[in-house]
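One protein chain is absent from this view; the other protein chains keep their places.
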Amino acid sequence: MAQIGFVGLGTMGKPMARRLLQAGHEVTVWNRSRAAVEELAAAGAKPAAALAEAFARPVVLSILADDASVHEQVLDSGVLAAAECQVHVNMATVSSDLAATAARVHAEHGIGYVAAPVLGRAGVAAAGKLNILAAGPPDALATARPVLAELAARVWDFGDRPAQANVVKIAVNFLLGAAIEATAEATSLVESHGIEARSFIELISNSLFPGPVYSGYGALMAEHRYAPAGFTVPLGLKDTRLALSAAHEHQLALPTASLVQDALLQALAAGWSERDWATLAEVARARAGRPAATQSD
Amino acid sequence: MAQIGFVGLGTMGKPMARRLLQAGHEVTVWNRSRAAVEELAAAGAKPAAALAEAFARPVVLSILADDASVHEQVLDSGVLAAAECQVHVNMATVSSDLAATAARVHAEHGIGYVAAPVLGRAGVAAAGKLNILAAGPPDALATARPVLAELAARVWDFGDRPAQANVVKIAVNFLLGAAIEATAEATSLVESHGIEARSFIELISNSLFPGPVYSGYGALMAEHRYAPAGFTVPLGLKDTRLALSAAHEHQLALPTASLVQDALLQALAAGWSERDWATLAEVARARAGRPAATQSD
Amino acid sequence: MAQIGFVGLGTMGKPMARRLLQAGHEVTVWNRSRAAVEELAAAGAKPAAALAEAFARPVVLSILADDASVHEQVLDSGVLAAAECQVHVNMATVSSDLAATAARVHAEHGIGYVAAPVLGRAGVAAAGKLNILAAGPPDALATARPVLAELAARVWDFGDRPAQANVVKIAVNFLLGAAIEATAEATSLVESHGIEARSFIELISNSLFPGPVYSGYGALMAEHRYAPAGFTVPLGLKDTRLALSAAHEHQLALPTASLVQDALLQALAAGWSERDWATLAEVARARAGRPAATQSD
Partner (left out) sequence: MAQIGFVGLGTMGKPMARRLLQAGHEVTVWNRSRAAVEELAAAGAKPAAALAEAFARPVVLSILADDASVHEQVLDSGVLAAAECQVHVNMATVSSDLAATAARVHAEHGIGYVAAPVLGRAGVAAAGKLNILAAGPPDALATARPVLAELAARVWDFGDRPAQANVVKIAVNFLLGAAIEATAEATSLVESHGIEARSFIELISNSLFPGPVYSGYGALMAEHRYAPAGFTVPLGLKDTRLALSAAHEHQLALPTASLVQDALLQALAAGWSERDWATLAEVARARAGRPAATQSD
């Protein structure tokens, strides 16, 4: 049984913390809004009165919203100066830049820093079947690994520099955006020839493109079903920009990411910020001069 | 047992004709070069001395190289004037434009015209497990369906206008090109951060992007293995152009296809016309200023 | 005084033929619709009863609509077999491909073929101040030059192969499309920050970007004045495609031309086929989520 600090009880953090509790670990939880802390306490977690209590456990997992949250709550909050943990595992999708900064700052405080962003949504997290993409100093990673294993179908090792795991996650999300945009364009192409999106999506899902991406997003497109969003346009735009910026660090152009970014901006300009990023299908339809579809129920 | 004319014994045509023979049909085969005709005759087919003999059977299947071949051998050769077949099923990947012309010309001669391009390579054809995308007049399609069923895991119906099946095939190949380009860019991104292509491809194949496309083309990219080509750069370019032109018919821009076209042109300009179109990975690496990889063995 | 056959009395052909008459030449004119022939006859031209009469003069200038017209009226009409001219100067904006074919066909009939597309609109033609971009065999070009000089501020020599002059013309029109698209985007950028298009256009015309392009098209954009069109969207699209296809002959990608093509397709999809291609400004405004402007009067 490990003693674990857990920081960030959002959509993903909550089922992950619960999973660790079910596996019999002692989990000290902290979250900015208290409701989630109390919810987890009711499930057996130790509520932390302050962030520092979570960082007093040997292994701390955190999954915060974005670069800014990590800066505000962890890197710039002073919590690391007094922290007693050996390893901090940052499971959020953040920039490779932030990962480099965080690795440096943690090292200054003698804390091992591991990046371990995940693939899989809340249900997958609850089942402990995530794909966890990990990178960091070997000893820190060795310490974190048994805890991560409780949450994962597989823990993938992507190197000693934490930023590497973040780049892998960013590259996967870029592939996702690219697949959505291509499916949007292909769908608008077949529709322009009088073919139903639904049967086209069924075909590709049952032949060359099995798996959740083409069938899942394709269904949203065929049914014009963009709300409630699984992943909103602004989140898609954020991740596309992380890809561009990770590429630009090494003077690498990613033309497809530029194109996806432009399409997501058009979605925002059209007022679709609350929608799922599958709404790129409507951007493609607008390009074809067709009126935007209203959501079917 | 059906009497079938079969025209075009190339990479795909040969296993398809064999499959029909194995299913017990009488298959009259014709091909421009005689070697293939004799090979099939040895396997039990009736060799046609002239194309007209194949077009004397009630159902004719053809799978020729491209628009130009269909024009030269079928539409402009005079064979239709004397043809006794009820239905001609064109299984090649041709333009939507050609499909429209062919439908009109066949109708003038009282012959049903069905477009039925396929998904799947030679091995899949041999096993009779193709996905066949069919479209055409309902009665012609009904006549063709039992024959097509011998070759297919599933025969998909995409409408009354033959061009519709071609557009679906073209849209699928566009998705393929888009997935290859995106994988090429994503791979160059992770490599620029010191991560091996191989492990990135393993991750995506085992999580969000299962199926043959990402793992198959990804492996070629990771191993710099572009020859022998499964599908060459010029063939990829041909199909990308079919997508652009099917879109332009309806004044639809396909920005991702424009981008894939540009990348394939760069591959040609680099002298890679014999390579598999997975070599888009090398175009992406060149963009990053890295020397082109030599093929690993 | 030269004896000149003149074929094609459209917007450009008419003032060019008049200019040659004013310079004292004998001009035998032919045009598919007779009204223009009679108009020029009233101005002193010799009306040709058939195309062959024009091709009986030593030097023939033609300026037809596009590749198809040149094929239909000249290359495939049989007129060359009986032609007595020494040189045929094709002044239309046609593809480099057509130029190569035309050069070959004329050579077979012992006729010199010069390509000499022009820069400048009707008013410039009337004043004999065109820029004429010429290419062709040196002796044919030498024969044509004195006649062309009557029409031109300058006759530019771009090589021995006629296609070269066409490629130069195509490249200039590509630059034009690119400048219009960039001005459209820049205008939408400043407008999104509350700056009037008009003052932005005034600035660029009076500083880095003098000359007719930025000020002329910029004024149309600032005033939302797209009709009557100086050059319609379909014409712009045709020329952009000529650029792409001249580039693709040599396996060259032109990313900016792909982008301009996509924007022009969106203009067509929006129903703006009668408008000037300055309407790319409205495509850019639509991208920003702004309602299309109605034309100001």
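Note that the chains take the letters A, B and C in the order they are written out, and that residue 1 is the start of every chain.
To be clear about the criterion, a contact is a pair of C-beta atoms (placed from the backbone, for glycine too) under 8 Å apart; a residue touches a chain by one contact, two chains touch by 3 or more.
Because the structure is a prediction, the values reported are computed rather than measured.
**Q** May I ask which residue of C:24, C:78, C:146 or C:255 touches the chain that does not appear here?
**A** Of all options in C:24, C:78, C:146 or C:255, contact with the hidden chain holds for C:255.
**Q** Which listed residue (C:73, C:90 or C:188) would be found touching the missing chain in the intact complex?
**A** Touching the chain that is not displayed is residue C:188.
**Q** What residues on chain B make contact with the chain left out of this view?
**A** 266, 268-271, 286-289
**Q** List the residues of chain A that touch the chain left out of this view.
**A** Counting over the whole complex, chain A touches the hidden chain at residues 248, 250-255, 258-259, 261-263, 265-266, 268-269.
**Q** Take the complete complex as the reference. Which residues in chain C touch the chain that isn't displayed?
**A** Looking at chain C, the ones touching the missing chain are residues 96, 119-120, 131, 133, 154, 156, 158-159, 161, 163-164, 167-168, 170-172, 174-176, 178-179, 181-183, 185-186, 188-190, 192-195, 199-200, 203-204, 206-214, 243, 246-247, 249-257, 259, 263, 287-289.
Quick note on the criterion: only the chains that are shown with their structure count from here on.
**Q** Looking only at which chains touch which, which shape fits best: line, ring, star, complete or other?
**A** Topology of the interface graph: complete, with all chain pairs in contact.
**Q** More than half overlap in residue numbers between the two sides of the chain A-chain C interface, or less? Answer same or different.
**A** Same-residue interface.
**Q** Report the inter-centroid distance (CA atoms only) between chain B and chain C in whole Å.
**A** That pair's centroid distance is 39 Å.
**Q** With chain centres taken as the means of their Cα atoms, state the distance from chain A to chain B in Å.
**A** 37
**Q** Centre to centre, by mean C-alpha position, how many angstrom separate chain A and chain C?
**A** 53
**Q** Would you pick out the residues of chain B that each touch at least 2 other chains?
**A** 250-255, 259, 263
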